[in-house]
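The other protein chains are all here in position, but one chain of the complex has been omitted.
Up next is chain A:
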């Protein structure tokens, strides 16, 4: 054996030229392949435009409007900078009461949801078969597909005198709470419950069973295991759920109109000022309150790592 060189390959016949259109497309895609930044920019441009204009732009407009005021005679917006709206908001007892009430309702709704959601999520994540888990997740999401108004009105009917709630509570000698703040909290808690269950469920799914086993193995009774291991490790997930329930409750104004009796929340003040009072700048001022509260809330919970759980 003297040589191992391969025999010269016969010249390949030239491939037929691809059609013109395909060639242009090829050129374009290989160009995009070579310029990853441009590719990323093109892909992101539409969502960025949406986020920038429709979302942040609207928020900015709201914030700017909050510093304008209306001409009391003509009802037209006067584009002059003034802090009058904020002074009214902070000095008027009515608005202060409504703000405190709104925060209180949102906090209570969050608490009720957390207490209801945790056992449910725990049972799903740790005791149900994968099949049962899928069915339960769908069952929990089903109410989200129904109209908000229908759900709120169904609570109005249930809470009415001689309604379902009355009938259920009768054996215990308790009456239906009727329409008011309790009813508002109940209805909102019902409406936002899925937003609390799903993040907690996801958080518990990520919690390895062996950690629960290890805690029991080291002598901790179930309650201790819950307090020292399960709760601290799923707390970020609970906070993640609370961001939804809290912010959705803060901005709500429909449920309180339907089941809240004469009570008002911040949303009602905004709504009335846009409509009946025709005072858009003041509505904008009131609307900044929930936004600021949420920004503060997010700043606080950021440290728990909750934002990684969304």
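The rule we apply is simple: a residue touches a chain if its C-beta (ideal position, glycine included) is under 8 Å from a C-beta of that chain, and two chains touch if they have at least 3 such contacts; residues count from 1.
One rule holds in what follows: contacts and distances are computed from a predicted model.
Visitor: The complex lacks one chain in this depiction; which UniProt name from "Cytochrome c domain-containing protein", "YeiH family protein", "Anti-sigma factor antagonist" or "Putative spermidine/putrescine transport system ATP-binding protein" does that chain carry?
Guide: Missing chain, per its UniProt entry: "Putative spermidine/putrescine transport system ATP-binding protein".
Visitor: Could you tell which one of A:32, A:107, A:220 or A:307 touches the chain left off the display?
Guide: A:220
Visitor: Quick one: say which of A:28, A:83 or A:211 touches the chain that got left out.
Guide: Final answer for the missing-chain contact: A:211.
Visitor: Spell out, residue by residue, where the missing chain touches chain A.
Guide: Touching the missing chain: residues 208, 210-211, 213-221, 224, 228-229, 232-233.
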